[in-house]
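A single protein chain has been omitted from the complex, and every remaining protein chain is retained in its original position.
Moving on, here comes chain A:
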Amino acid sequence: MSAETDFDPDVMGMDHTTVTGWGRTAPTGAWLIRPRTYEEAAAAVRGCGARGGIPRGLGRAYGDAAQNAGGSVLDMTALDRVHAIDADGGTVLCDAGVSLHRLMEVLLPLGWFVPVTPGTRYVTVGGAIGADIHGKNHHVSGSFARHVLALELLTADGEIRTVIPGTPLFDATAGGMGLTGVILTATIRLQPVETSLMSVDTERATDLDDLMARLAATDHRYRYSVAWIDLLARGAATGRAVLTRGDHAPLDALPARLRRDPLAFRTSRLPATPAILPEGLLSRTTVGLFNELWYRKAPRTRTGRLQRISGFFHPLDGVPHWNRVYGRGGFVQYQFVVGHGREDALRRIVRRISERRCPSFLAVLKRFGEADPGWLSFPVPGWTLALDIPAGLPGLGAFLDELDEEVAAAGGRVYLAKDARLRPELLAAMYPRLDDFRELRAELDPRGVFVSDLARRLSL
């Protein structure tokens, strides 16, 4: 077949390949382009054929947000320069293809940390803004875009615009899933830290009510807060959990041995998960055993434990390609939020998931703070639950559809960066600013240059 784009494949490093998200479901074919300069990126955008293009970072979006069937996918990871660090004022100007991992390597020795990090360091700055990611500190710090002071956006006309907070284009781009244009650079406000270690408190909650009470009563005392839930526990133990909360350790909390190099950024990586694993490795039995162990191994209460940043924020980054444990069929991640006052909906959903016996070993509950202005930004004040489920679980699609109904009825929403299966009809109810988003896109990109499988599937 012939390319619908008009550049020379050899010059642009174009490859036809199949692309999936981190969940490894729904592969589609696309032309992969890897621009090495802003000019090449602009040429790629101008040269997009009838099926358009979409920027992609490190491919950690679970669903189809960074896929574009039959069109172009712009791998932005070659544009990865850190341009300027203001070590006094605490800001950094960098390319959108820079990973949070790289930023941590560069910034931590200077006493600065990224303002928001999700459960992996291997996301790019562009992706972090496009998905308006959140972290364990959302109740204190909000989402990523709150800390962006300015960004440069390559729009559908091939022009580069400077976009600042408080403008419609910024609010459409923050959480806009790459559909307003290609983010080239960003200026980010940083978080000062005295050490590269975390001071962590751990406690167990015996059931969901206990967990929610503990979170509601004490979350404000911690910068970072998260709860792992055992969704296979049933009956009186439904929703039993381990709370892990903490803050950056101050210098005087470190033992003398660590005080010599308090800002060292240490990570470790285990061997990668093998490419081929048997289907059904994660059954109810194996996950049930894992959950039992994980719950029992957590201390009832423990305070002030020192932990590395990698262990506290990114435990799974130590296992490259961990997404392979779900086998060839891949997995879906389901993350939703319901507002404060809708705890009834959360309880119902947790009970249904427990009764359904979904083998999920990565179920996480946290409380969101104030929302940010991104039109398609996910967080709203309330409770958010995220879980991984093998895509091959029989009847899963219909079951998640039912949960969506509950979420929408409670005024909540699901997270687009993780979605691969939402019924399009529910989107407008979940995201009330959807029409504004569509209108701005129609004006900014009348030819529909920027498009993704997610955009096609949900008519964004």
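As a convention for this text, contacts are C-beta pairs under 8 Å (C-beta built on N, C-alpha and C of every residue); 3 or more make two chains touch, one makes a residue touch a chain; residues count from 1.
Note that contacts and distances are computed from a predicted model.
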Legend entry - Undisplayed chain, where the name is taken from the UniProt record, one of "Simple sugar transport system substrate-binding protein", "Phenol hydroxylase", "Decaprenylphospho-beta-D-erythro-pentofuranosid-2-ulose 2-reductase" or "ABC transporter permease": "Decaprenylphospho-beta-D-erythro-pentofuranosid-2-ulose 2-reductase"
Legend entry - Options A:33, A:96, A:420 or A:440, residue touching the unrepresented chain: A:420
Inset, instruction - Identify the residue among A:58, A:151 or A:391 that touches the chain left out of the display. - result: A:391
Legend entry - Chain not shown, touching residues in chain A: 1, 4, 16-19, 23, 25-30, 51, 63-64, 68-71, 329-330, 332, 391-392, 396-398, 420-421, 423-424, 453, 456-457
